[in-house]
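Only a single protein chain was left out; the remaining protein chains are all shown in position.
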Amino acid sequence: MQSHFIEKKFAYDGTQLRSLFAYLDHGILGPSIVSWQGPCSISFDHMVDGEDLLAKAVIQGDEMLHFIIEVFDRDLFSGVLLQRMFASIAKDYLQHNSSSVLGERSLHRDGDDIYLDDRKLSISIATRSPVSVMVHFAMNVTNKGTPVETLSLGDLKLDPRRVSEDLMTLFRKEFISIVTATQKVRPVP
Amino acid sequence: MQSHFIEKKFAYDGTQLRSLFAYLDHGILGPSIVSWQGPCSISFDHMVDGEDLLAKAVIQGDEMLHFIIEVFDRDLFSGVLLQRMFASIAKDYLQHNSSSVLGERSLHRDGDDIYLDDRKLSISIATRSPVSVMVHFAMNVTNKGTPVETLSLGDLKLDPRRVSEDLMTLFRKEFISIVTATQKVRPVP
Amino acid sequence: MQSHFIEKKFAYDGTQLRSLFAYLDHGILGPSIVSWQGPCSISFDHMVDGEDLLAKAVIQGDEMLHFIIEVFDRDLFSGVLLQRMFASIAKDYLQHNSSSVLGERSLHRDGDDIYLDDRKLSISIATRSPVSVMVHFAMNVTNKGTPVETLSLGDLKLDPRRVSEDLMTLFRKEFISIVTATQKVRPVP
Amino acid sequence: MQSHFIEKKFAYDGTQLRSLFAYLDHGILGPSIVSWQGPCSISFDHMVDGEDLLAKAVIQGDEMLHFIIEVFDRDLFSGVLLQRMFASIAKDYLQHNSSSVLGERSLHRDGDDIYLDDRKLSISIATRSPVSVMVHFAMNVTNKGTPVETLSLGDLKLDPRRVSEDLMTLFRKEFISIVTATQKVRPVP
Amino acid sequence: MQSHFIEKKFAYDGTQLRSLFAYLDHGILGPSIVSWQGPCSISFDHMVDGEDLLAKAVIQGDEMLHFIIEVFDRDLFSGVLLQRMFASIAKDYLQHNSSSVLGERSLHRDGDDIYLDDRKLSISIATRSPVSVMVHFAMNVTNKGTPVETLSLGDLKLDPRRVSEDLMTLFRKEFISIVTATQKVRPVP
Partner (left out) sequence: MQSHFIEKKFAYDGTQLRSLFAYLDHGILGPSIVSWQGPCSISFDHMVDGEDLLAKAVIQGDEMLHFIIEVFDRDLFSGVLLQRMFASIAKDYLQHNSSSVLGERSLHRDGDDIYLDDRKLSISIATRSPVSVMVHFAMNVTNKGTPVETLSLGDLKLDPRRVSEDLMTLFRKEFISIVTATQKVRPVP
């Protein structure tokens, strides 16, 4: 698994969640996690979460830290599990690195979302392309432009670029360790 | 997914990690998580972690809280991810429910293990049977009989039965939500 | 598996055979069978059976009872088998419930079709979407507007709504029993 | 798919349900259905149906018509569906060819079993080997030696050898048509 | 696996690499290899090799011998392996049948390409459709119109039609032997 921070800022509008985005747009080959900073605004045409479509949800924010994960040759069940692992890793990381701000309060993960009490930090979806499973995960850098009460990396006094690099490193390490764990175990009857 | 606490105490010796253990021994049909309390001592014949076999590891404890997860029709990659999710859920639960003991100290998850500093709380393995993927996860109830410096639910002032029931409920909820997430998403190109 | 009868009448034109039709249009989540009554007319653009395309077949009827089955995470081989099971269940049900009309004559199933002698009662196709396998199965409510000599539920003196509800119940029961049968069997060498 | 009737009579004791039985014992290569006549008596060691094991069921008969189906490279879900299709084909065939005996009475299929009222004609299990899915299906030739009230091919005035050949031909035709149906259909979105 | 030489000459422009091309355009059902002669010119819209897209490669030739392989129900890893096998078979065949031209010089295969020294004989890509894996493989009949220094069947004094028929026969034989090899082997622990 390769990781890459894209220096250029650009908006996530849902079209980035397509197979080979990391390779064809950024030259990153194979299983990957890429990240960048930019606004978020997803039209219904590119909204893939059926629950959001049914709810006619507004998904937007003025500035978010985006991640796109792509893994080949796996089913969607694994894709959702990878998404949940990423959310879990992110939650632990943020809790650990924002202790001065959070004090005794705790972030919590609910499925693929991270919250502080009722304030939502993140959005996410896992889906599949014809050749891969893909995850979009994004955290508010600021609370501006979000349709509900949110939490942001700004609130947590965290630098988005540093958060991006650290989370990509942690996820990459976890991914490699998971693959390894499938290759060193004896079967049972 | 069904869950079940087995009232009777018995030792985990590795032979419980076989397909249909929950169904044939305890009548629990389908994807399941079952749990019980008892000692742990795994012979090399029933040790499935190749890393432990190479290290000639001693895996034992006088009293542990055991969990066995079985999920059908999935690959081992998913099985390892389910194992990591369980470890992550357990870590969060224990942190949240032991705050009076832990104070500002934090439990941390490393792969499938839970630690407080260098003290290891848990052991775990994910493997596959011919018809399913299976996870064994166990936490020390006491530190007696363990071959290394460990942490136990006793140290955390937690009741094993309550921990068992709560973790099975949380995992079951997570599993259902993961399956659902694979059935409500549109594909991408 | 959930089942649902859609009260509103509308035409089947082939576009209903797409992933998440039951969820996005009718709020039915997960593996499902949905049914409704309406005309049938499928353009070549939305005809998925290559055999029909090569034959430039006309597929239409003034009033049919439609079923759409969607099952996630299975291959097309399973999808075709589910289609054949549905045809088999439908044939048995109709035979049993039309004895006063049929007398000693027998309906028969040939692949995914149901016939009385040369009169064709049904049309069907099984295919796959990027996230699921899907089946369309429809029976003539009337013989009007069909391009060949047909049989209809009207000929059999059967109420389409009742047939719909009964067949969905029977198929749902069979589906659950099939899934269960994969979770209670020991492997062989 | 090849089919083969084994002339020699021998007992089914459960050990025949193993991968490559048709190839290694009878030279039939590839997906296959083989059949023979003989007693049936399955010890608990070779009983693979967990439900029977839990019920400590007695599975035996003095003379049965046995079928073993083996299909490579498919999941158990497909294996159970193939089993149900075979039961469905057998039921239709027997109903059609025993009309002089049955009169207005109807055989019915319940899952993988065939009944006349409460009299059970058949036993069956679908399972998987490491390289294939396998089905055992057997019908009583006589009611002697069966532990419950049963129906037999003798009751239906049917010649086991003829039934065997006809059912293997019908199943083979169905199997080929199912595979073909997976290779001539366009995907849907 | 069926094979078929398409008599009519036509250009390969990338749109032929779609599921059911052999069946819907040429009536060839099931796993297949089809072949024809014609120019080659692939627009970026129909270029599926990401490496070519990133390199903005020009892929064309005035006259090539084209092959399209389609195999159902396999993953892309198998599709790439089938492509490499075809390249290997083609290389051996051409070496053997051009000895009078080649003398002591050897053709060599590098991944999916065939070369004589630096002169490239072939282009190829393996990809997947929603229902199958597909391979396009083409060899220059002439060196006219190619963007780099190439080798052609003309240089090797070989008749394209004969090459086509022979390679399809060899590949078909290999494919059948591979499938057979998966159905006659015992599993290991």
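Chains: A, B, C, D and E, in written order; residue numbering restarts at 1 for each.
Rule of thumb we're sticking to: contacts are C-beta pairs under 8 Å (C-beta built on N, C-alpha and C of every residue); 3 or more make two chains touch, one makes a residue touch a chain.
Since the model is a prediction, treat every value here as computed from it, not as a measurement.
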Contact list for the unshown chain, restricted to visible chains: A, B, D, E
Absent-chain contact - pick from B:L76, B:L94, B:M168 or B:V185: B:L76
Which of E:Q2, E:S41, E:Q60 or E:S88 contacts the chain that the document leaves out: E:S88
Chain B, residues in touch with the chain not shown (by the definition above): 50, 53-54, 75-77, 128-130, 189
For chain A, residues in touch with the removed chain: 19-20, 23, 29-31, 72-73, 129-131, 179-180, 182-187
Chain E residues that touch the omitted chain in the full complex: 17-19, 48-51, 53, 74-85, 88, 92, 95-96, 104, 106, 108-109, 111-112, 125-130, 134, 174, 177-179, 181-182, 184-189
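Just so it is clear, only the chains that are shown with their structure count from here on.
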Where chain C and chain D overlap in contact partners, by chain label: B, E
Chain pair showing more contacts of the two, D-E and A-C: D-E
Identified repeat of the B-C interface (over half of residue pairs identical), from D-E, C-D or A-E: D-E
Chain D against chain B, contact positions shared by both copies (same if over half, else different): different
Centre distance in Å when chain A and chain B are each reduced to the mean of their C-alpha atoms: 26
Whole-Å gap between the CA centroids of chain A and chain D: 50
Multi-partner residues of chain D (each touching 2 or more other chains): 19, 50, 53, 75-77, 128-130, 179, 182, 184-187, 189
Interchain pairs in contact, sorted by label: A-B, A-C, A-E, B-C, B-D, C-D, C-E, D-E
